[in-house]
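Please find one structure pasted underneath; my questions will follow.
For this depiction, one protein chain was excluded, whereas all remaining protein chains were kept in their positions.
Then we have chain A:
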Amino acid sequence: MRIYVCIKQVPDSEAIIKIVGDTEYNREVVYVVNPYDEYGVEEAVRLKENNGDGEVIAVCVGGEGAVSALRTVMAMGVDRSVLVKTGEQFVGSDLTAQALAWVIEQEGPADIIFAGKQSMDSEGMQTPYRLGAQIGLPVVSNVVNFSLEKTTALVQREMGGGLRESLTVKTPCIIGANKGLNEPRYPKMHAILKAKKKEIKVLDIAELTIQDNSGVQLKGLHPAEDRSEARILEGTAEEAVSSLVDILAEQRII
């Protein structure tokens, strides 16, 4: 069984993002594995463990530093990795998907591919679908439950209104993971050490003959407005609540 996991390296959620020029940000922040991708990794590793054999391959399109994200997921049980190196800060989901497809073509056909439902930096929410279109596999994203029965994946998606949708998907397929799918493991020391010896193939995106066909251009990045200090409603609890209710009524919220 050949299982792929798509891994993006993104700024840590605690990182302070400063906009540089029109469309760039301060690169010197702390980076982590995109949180949703960890759910994909955990599911892939469990699938391999339950299956008794197989290989889990991580694929990442990113800067040189993304090697550390790949070490992290290899410590979680991924067997080996491929990094498609790029100097760009934002590689659109179209180019990314083409690069991922290129690697999968090289490394051999997938039995199943896990990705996250969304990356935390560009929040595109579409790479798994684009990858599916590239390599002709069905895609389900936002997945909170996954099991495999022979050649069919049984999955559940979270929908609005507290609803859950159950679907069957023919494999091979691509799964976009959401939180709730599993509880990603914390790698133990020996796994971290072992991961240092695992293989990372590196290739340059320039070697791939691909071009961006997305029709979407990043024109500008702007810092979000910060919210200011709260006005503390004074007095006893009763009085504070009363002030709040007055304010809400005044603003026609209630």
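In the analysis below, a contact is a pair of C-beta atoms (placed from the backbone, for glycine too) under 8 Å apart; a residue touches a chain by one contact, two chains touch by 3 or more; residues count from 1.
By our rule, contacts and distances are computed from a predicted model.
Q: Using the UniProt record as the reference, specify the protein name of the hidden chain from among "Cation transporter", "Rod shape-determining protein MreD", "Electron transfer flavoprotein subunit alpha" or "Competence protein ComEC".
A: "Electron transfer flavoprotein subunit alpha"
Q: Would you indicate which residue among A:28, A:53, A:123 or A:149 is in contact with the undisplayed chain?
A: Once the missing chain is taken into account, the touching residue is A:123.
Q: Since one chain has been left out of the picture, which residues of chain A touch it in the full complex?
A: 11, 13-15, 17, 19, 25, 35-36, 120-126, 129-130, 133, 138, 140-142, 144, 157-170, 173, 179-180, 213-224, 226-233, 237-238, 240-242, 244-245, 247-249, 251, 253-254
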